[in-house]
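Excluded from the complex is one protein chain; the other protein chains are retained at their positions.
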Amino acid sequence: MTTLSQTLASDALTSGRLPRFTVPVIAVASLLVGIAVASLFAGGNLALAAVLGFVLYLLAMETAARVVEGARQASDRRATTLVTGAFILALLPLGSVAWEAISKGIARFDLNYFTMSMRNIVGAGGGAVHAIYGTLYVTGLASLMSIPIGLLTAIYLSEYGRGNRLAKSITFFVDVMTGIPSIVAGLFAYALMGLLIGPGFKSGFSGSIALSVLMIPVVVRSSEEILRLVPNELREASYALGVPKWLTIVRIVVPTAISGLISGIILSIARVIGETAPLLIASGFTASLNNNPFDNPMMTLPVFVYDSYAHPGTDVQAYWDRAWTGALTLILIVMLLNLIGRLIARRFAPKIGR
Amino acid sequence: MSQKLTREPEAAPGKPEPTPSPARPDPKRPGETVFRGFALGAGIAILAILAAVATFLLIQGSPALLADPAALTAKGYGPFLEWVLPYVFGTVWAAVLALAMAVPVAIGIALFISHYAPRRLAQPLGYVIDLLAAVPSVVFGLWGSLMLAPAVRPLFTWLNANLGFIPLFSGQVSGTGRTIFTAAIVLATMVLPIITSLCREVFLQTPKLHEEAALALGATRWEMVKMSVFPFARPGIIAAVMLGLGRALGETMAVTMVLSGGRNITFQILTSENPNSIAAQIAQNFPEAFGLKTNQLIAAGLVLFLITLVVNMIARWIVARRAAYSGAN
Partner (left out) sequence: MSKRIETTDLNVYYGSFRAVEDVTITIEPRTVTAFIGPSGCGKSTFLRTLNRMHEVIPGAHVEGEVLLDGENLYGVGVDPVRVRRQVGMVFQRPNPFPTMSIKENVLAGIRLNNKRMPRAEQDDLVERSLRGANLWEEVKNRLELPGSGLSGGQQQRLCIARAIAMEPQVLLMDEPCSALDPISTLAIEDLISELKEQYTIVIVTHNMQQAARVSDVTAFFNIAGTGSPGRLIEVGPTDKIFSAPDEKATEDYISGRFG
């Protein structure tokens, strides 16, 4: 507070400011010192250099700002540094994951990988075509169940049930469902099938049930949000033309929101397509292609990655290479779905807001 | 066009006129009835699914809960509660460690995006963080065990040598780097985008007037954030943390693939004696399990479900309470 009253006491509008070049100069200098120290004492450890550089930058800026600009500005600059640092810190794992997946996955990113299964393969070679098919079956069936249920529920919540008790309890339980751990969804599907068909039954469809439990709440939440964005004026305009409510929903509300709905659905598929734990439980493992999702275990890409990693045969490297290629494929699929989803949301959005 | 207002058949004359209830659809319009029925049915199906999840887990888990403790002991895993307790500890401990690392960073990132980054960059930067959320968990698991674990070993050795007097860092450093600390780092990376995006949303909702009032008083940007953004966002931050916690508790693959845990209850995070989480325990043992063991694992899943349920409920409750009084929505 003393600083504030001092500032107020003098009427000057100017005060000490660090020149603009201070930030880049100190940043580069700290980084160089960090690298120098790291290479002298720790054999050029990059992480150490970065950490040292960051700490040095913090200290140098703190001192410079305190001397020239005062304590308040110094703490403001410290906050800026820390906040920016947090963002850069988050980029590290992202960059590292991407780099590892690409550099290690590219080795087996070949034709065999996408045309062969693991049937009768020990050691090098083979591929993940059985797992890719499995992922398509399992995710496809899950979408087939989740999209209608999720979409219709969202329509009920936003169009019919606004504020009534049933709608409130559905909203509540959708929230609860969002929080179900994925492995519990897998256990549920397994338990259900165990009681319906027989203990130990595993199939692609069991996995779809597990994924549906995870996917439905995502579809409901995103669709409901989008449907609520459709201006009431459009519904009123339609009612005023003597159009019944259900036709208004089908012909006006849904078409107006369609790009958002599709984008939400694609993002929800992207969300579950990489799920591993529930499929591990409900769909199991197999080395060969299974084209019947309703019987016998079915391999899926995430489980293939896990299995290759966790149960390598004698030729560990060959299994781990396949795992990395699987990881790369998964990342590509998920990124592609995300990209498509966002593009659709942006490109085809009707101009609602004026 | 028909000039009739009523539909066939004609209204029965002489009946007392009920006030038309707007909520009810016209029962004589089949499309309306069918469509509404479908929508309602879907909503009820969700309730049924959730009930089924609880019921089937109970049915399939109950043999382990009801079995004679002696029989379970004979099979080598003891009475249920005694068996599950170390895993409950592991689950909570890993999640708490993860949050301790993720929360400050997430708040920082959210603040960077909402109040520090240039306006034009805010949205793309948000996407970048969302990309982290899009990476499948099995990929993080692979990365954590094959890349991160070896990479953090020098750090572990250093921490142990220089800060070993702190119980957390004491003990014999693991030779593989695959400890609960590594697992927690991976978990932290995975919950980071969730907490970030929720915090970012709350930060952006801070009333502009509050911010401008602070700036007009001559506050620096950081003082403005402390004066107007944080007080406004506190309940939102807490809710985001709770939701992140719920996610961290239930996350399976990161722990399964990074950690070789056992039934240890220890707060040392650098040693090779590690606790295990419920989810990882299930994932590691389920494929080979049969008979009572399967039931026991399902019962453990039920315990996990209950823990995450409580955490998520608290989070939702905070969100709802906040929505009620803040007027932000």
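For the reader, a short list of remarks on this structure follows.
Going in written order, the chains are labelled A and B, and every chain counts its residues from 1.
Definition applied: a residue touches a chain if its C-beta (ideal position, glycine included) is under 8 Å from a C-beta of that chain, and two chains touch if they have at least 3 such contacts.
As the structure is a computational prediction, the values presented were derived from the model and not from experiment.
The chain that is not drawn here is touched, among residues A:W99, A:Y239 or A:F294, by A:Y239. From the options A:G70, A:P199 or A:P231, the residue with contact to the unseen chain in the full assembly is A:P231.
In the full complex, subunit A contacts the hidden chain through residues 162-163, 231-244, 247-248, 251-252, 255-256, 258, 350-352, 354.
Operating definition for what follows: only the chains that are shown with their structure count from here on.
Residues 23, 25-26, 29, 31-32, 34-36, 38-47, 49-50, 52-53, 56-57, 59-61, 104-109, 111-113, 116-117, 125, 127-132, 134-143, 145-148, 151, 154-155, 189, 192, 196, 218, 220-223, 225, 243, 246, 249-253, 256-257, 279, 282-283, 286-287, 290, 294, 297-298, 301-302, 304-305, 308-309, 311-313, 316 of subunit B are the ones that touch subunit A when the two sit in their complex. Of all residues in subunit A, those touching subunit B in their complex are 4, 7, 45, 47, 72-73, 75-76, 78-80, 82-87, 89-91, 93-94, 96-97, 100-101, 148-153, 155-157, 159-161, 164, 166-167, 169-170, 172-185, 187-188, 190-192, 194-195, 199-200, 212-213, 216-217, 220, 244-247, 249-250, 270, 273-277, 280-281, 284-285, 302-303, 305-306, 309-310, 320, 323-324, 327, 330-331, 334-335, 338, 342.
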